[in-house]
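One structure, pasted below without further comment.
The complex appears here without one of its protein chains, the remainder shown in place.
The chains carry the letters A, B and C, assigned in the order they are written, with residues numbered from 1 in each.
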Amino acid sequence: MSSTGITPVPFGRRLKRFMADRPLIPLVILLVILVVILQILRPGIVNERWIANTIKFAIPLAILAGCQTMTMLTGGIDLSVGTVATMSAFIMATQVVKQDPAVAFLLAMMPAVLIGLVNGIGVGVFRVHPLIMTLGTSLIGTGCLQVYQRTVIASGAKIPDFLAWLGTGVTYGFPNALLLFLPLAALIVFTLARTGFGRLLYAIGDNERATRLSGVQYWQVITALYVTSSVLAGITGLLYIGLIKAPSLSLAEPLVLPSVAAAVIGGTSIFGGRGGYTGTIIGALILTVLTTLLTILQMPEGARRILFGLIVLFVTAAYLRIVEER
Amino acid sequence: MSHFLRRQGWVVGLFALLIVLFIATRIIQPAYGSNDFGSLARAVLPYAFAVAAQTVVVIAGGIDLSVAAMMALTSVTAASMMNGASEEYALFVVPFVLAMGFALGALNGLLIVVTRVPDIVVTLAMLFVLQGAALLVLDAPGGGIAEWLKALISGTVPIPGLPDAIDAWVPKALLVLIVCLCIIWIPLRRSRLGLSLYAIGSSELAAFRSGVPVKRTRIIAYALSGLLAAFGGLALTMSTGIGAPIPGPYLLASVAAVVLGGVALGGGKGGLLGPIVAVFVLRLVRTDLTLLAIDPNVTAIIEGAIMVAVVMFGAFITMRGRQ
Amino acid sequence: MTTSPLLDATGVAKNYGAVAALRNASLSVLPGEVHALMGANGAGKSTLVKILTGAIPANAGRILIRGEARDIRSPAAARRAGLLPVYQEPSLIPDLDVLSNLRLTSTPVEPFRAWVRELGIADLDLRDTARDIPLAVLRVLDLARALAVEPDVLLLDEMTAALPANLAEKVLEVVRRQGDSGRAVIFISHRFVEISALCDRATVLRDGETVGVVDIVPGVEEKIVELMLGTRIVKTHVAARSAAQKAAPAAARPRIAVQNLRVGTKLSDVSFDLADGEVAGVVALEGQGQDELFAALAGSIRPSGGTIEVDGAPVKFSHPIDAIRAGIAYVPGDRSEALAMQRSVRENIALPFSAALRNWGPINMRKERATVLSAIERLQIDTRAQGEVQRLSGGNQQKVTIARWIAADARTILCFDPTRGIDVGTKQEIYKLLRELAGNGKSVLFYTSELEEVQRVCDRVIVIFGGRLVDIFPVEEADEPALMRAAYGLPRGAKADIGILADPTAHASDAPEATP
Partner (left out) sequence: SSAEGKYTIGISNTVQGNGWREEMVCAMKAQALASGEVTKLNIAHRNTDAAGQLEDIRNLISAKVDAIVVNPADPAGIKAGLEEATKAGIVVVAVDQAVTEPSAYIISNNQEQYAYLGAKWLFQQMGGKGEVFYMRGAAGASADSDRDKGFKKALAENPDVKVAQEVFTGWQQDQAKQQMLSFLATGTPFNGVWTSGIDNVIVDALVESQAPLVPVVGADNAGFVGQLSSVKGLVGAAVTNPGSIGGAGVTLALQILDGKKPAQQTVLVDPQLWDNATDEGKAKLKAAADPSLSPEWPVSISIPEWTTYTKEQIIACKGPGE
């Protein structure tokens, strides 16, 4: 160990360093391993239809996880995405019955913008902890949705054909949702890597005082961020209602914790300053495949949950081990 | 005095808020009496333990998303062990369940330290694991509990030397809460371990350089959290007489109360008193909303708004104080 | 001397990924000596201290304490072995009060109090939270805490770098006495005056290797510098400024005009001008209001009275962005305040480019690269570990904080103690840079805790004491004794010996009000 001469680096170390420089590769490998396990357990399951289904369900999760990625980069978190998505989905499905779809869309996005704005102001101006702020607005949002729900019980709900097409449709084996997702994902990746706004997110998460001294106005960035996050969540809600086709008052709520998990599995630090969106997308895929894997396993529900927890922990730990230096 | 106010100002403010709420309650329902206060104390009990569990880890710079699942697991374990068993058997069950909470909490901490995965993820994974374990113990609500344990939190204790009128305002549940928290918190707060908890929460690097065994302290913080959550699980079983494998709404409530109680989510600051008072405030708000027969859907809006408003107010005065 | 070394480390190596922080360092310290550890920025001094005290594990090396091999894996273990460090960064727990910090490290309170008093801090309240204590005082508390447990080996990493002269003096005194009482002190500093006044021997590190151990005798400085820098150019004194430079023509109106500036109770009634093409020095003891002055000019805090004019127009800054828009950039003394440590050198330098709302869009990567590279070159930043700023050594980090504003082409730079903890070579570069900026018509306001720098860099000197501006010197009159006197609030020309002016605050009330 003490020799400092130039000895050939062992293959294992080289491989590790290679992976550490390209953190996406180990993630993809983990994903492939899960798929292979699935295929071994249920030969034949990995077919075109299954892949399309997996992608369909991974996309809403991935977009919400994108909200988490961006907020987590600044050291925040957005727990209101579930409520926001549910709200816009529910409002869309109920308003489209009597309104023009475009009007319904605008109405559906209104609460998203509003909640994002409130979150942004709370976090950016009043410096409320994002966890508490977004939790609070999500409670308020849920309450408002319940009140709203009563006014539309009689009118029923309808899923606009376009959303159903986008949510569930498959063209040449590719889910139509990709038409929305691919540009969106590209935009997020580009924003984070190559725009001033993206830079600021990383810098703020790393050292907020330093950004202030460089002339960055925290509240502007944070407000823009939370509004963006909310709008993305709203869009996710519309996509999700197209996929599930049943508006309910808790539609997207179950996606919140997985969206945080997907971002973390994808390598974004919850303390801010580190991470990226491509990892998050794979994180979302990993979680979706894992859910399938556990669904088809024959075992008591309790054991299934234990396994889920352990695998999430293992995947994250393994990934960290690989990517971490030394 | 100024030190005291600067440090405890938030808690004092919360106390004032609590008193205002009590007065409001008496105005809304003039018949609100000692029995009703006893109900409040019993309602507070599981929340208070959940919040205490959360407080310890938050002070140490972490967060524990598995509190509610831990409560569910300890609760079903206690309920299924005591189901149909003798009264004396419970004397064994209680320490066993507490030890289990402590050990599982320590496991949380150990996983965080060993895997170096962020605490929020480890405890999220443990949330599923503990929930699963709870379902394996009892797949539906059930089980039983020793009568003496149930009796432990209902009614009041006659305190020698105090007139009955005052006795009546000291429900057993409140005493149990105070005693349990005091025997854990006061020695902790006074010990070097307690300081170490604050130290690693405030600055891990500085703590490490001050000779604090960071890993060990972190594990102990989570173990204590597990222990307190086990108290919470027991409290659930004590009040309902059964164990339910589905976790109750204690996770988010605990985080909210911790923040309302003046404990910074970054760690290193605050105490246990604030969060506990915050729990009383939140529960009393709920009582008032019920007494007022407010539309239940509006209740959610009000509860959310209170949370946001109080925290914003706190943030606002710290901002003012800084300038 | 036949005494065996108290601490003997040989062959210490430490790698961070591809970067070798230490290659082959050795250090041997005898009882009763004050041993200097010297080296340019990034030579590995701090790394060695951290390894010796168990804060980080070494990749290789052997450490003997009193002749015994000890495996020190944590600061706690080092403490048990009698090794006590004061690291380059304060290590009091920010959210605990001083008393709790003492309890945490089982430091006896009374000796601590005694040391604090000894070190020149008279009015410390042990119930104060560490976060609220100024940096310089924190450093002293760190030292007092180490002294209170009477360690065998005291390791001081740039202990005096952030201290004003009066406190630094006390520290040196105390350290000297430690050596005299048979203990050993490892002393890291970039200030030769301190080294020659204090130390018995010096170990010199270069690029992670021990390149020499020398006895401190008069005139050894040149040798040390040679060892430190190797083949690098040695000490090019900033040539006396040319007559043309000196006689910067008084512009029609000053770049910045400060009138009766007041900030709370910390700063009152300060007025001065800063012209284009000039470097104005600010000299003050610790905590005399200079922090507030810089913060107010940088838009970090709002002044409570007075006016600031930029190019003749009155301005009101409510956020640093306002100052930056007016062409005023601020380089704080504490680099952790200015840098996003996990981001790359490039992103840190380019940070101000993205600040304004209209620049949130796509970045022109090629243009940015060119700008950043030229700034890096101009400051000669060591970019071996440029992926993350936190991997740079302290001195290189400091350069990044300045490079940012060179790249942004700020017209006025407020430099707050930019040479704190920087090696001589780099210091020279920074002096040169500041002069160059002035030569290009920029203006610089320069606070320094090292008085000798004033003569090297400044055209004029502004002295602040007790929150008031007490004097403005032309640089010709600003020799060290004169500055020192002024810094203690004495009127120019008074002939008092500085050494006896123990308590600067005692003079606060009767400080004469000098008119500039």
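Going forward, a contact is a pair of C-beta atoms (placed from the backbone, for glycine too) under 8 Å apart; a residue touches a chain by one contact, two chains touch by 3 or more.
For clarity, every value in this text was computed on a predicted model and none was experimentally measured.
Chemist: Checking the contacts here: which visible chains does the omitted one touch?
Modeler: A, B
Chemist: Quick one: say which of B:18, B:110, B:291 or B:305 touches the chain that got left out.
Modeler: Here the residue in touch with the unshown chain is B:291.
Chemist: Kindly state which of the options A:99, A:146 or A:269 is in contact with the chain not pictured.
Modeler: From the options A:99, A:146 or A:269, the contact with the absent chain belongs to A:146.
Chemist: Taking the full complex into account, find the residue in B:43, B:170 or B:199 that is in contact with the omitted chain.
Modeler: B:43
Chemist: Counting contacts across the full complex, list the positions on chain A that touch the omitted chain.
Modeler: Counting over the whole complex, chain A touches the hidden chain at residues 42, 44-45, 47, 49-50, 53, 56-57, 142, 146, 149-150, 152-157, 168, 240, 243-255, 291-292, 295-296, 298, 301-302.
Chemist: Name, in rising order, the residues on chain B that touch the hidden chain in the full complex.
Modeler: Interface residues of chain B facing the absent chain: 29, 31-32, 36, 39, 42-43, 46, 134-135, 138-142, 150, 154, 235-236, 239-242, 244-249, 283, 286-287, 290-291, 293, 295-297, 299-300.
Heads up, the rule we're going with is that only the chains that are shown with their structure count from here on.
Chemist: Report, in whole Å, the distance between the mean C-alpha point of chain A and the mean C-alpha point of chain C.
Modeler: The separation of the two C-alpha centroids amounts to 44 Å.
Chemist: Give the residues of chain B touching no fewer than two other chains, as numbers and ranges.
Modeler: In chain B, nothing touches at least two other chains.
Chemist: Give the residues of chain C that touch two or more other chains, as numbers and ranges in rising order.
Modeler: none
Chemist: For the complex, which residues does chain C have touching chain B?
Modeler: Per the touch definition, chain C meets chain B at residues 55, 74-76, 79, 85, 87, 89-96, 100-101, 103-106, 127.
Chemist: Using the touch definition from the top, list the residues of chain B that touch chain A in their complex.
Modeler: Spelled out, the residues of chain B in touch with chain A are 111, 115-118, 120-122, 124-137, 139, 245, 252, 255-256, 259, 265, 295, 297-305, 307-308, 311-312, 315-316, 318-319.
Chemist: Residues of chain C touching chain A in their complex?
Modeler: 11, 13, 16-17, 20, 23-24, 59-61, 298, 300, 319-321, 324-325, 330, 332, 336-343, 347-348, 350-357, 359-363, 365, 404
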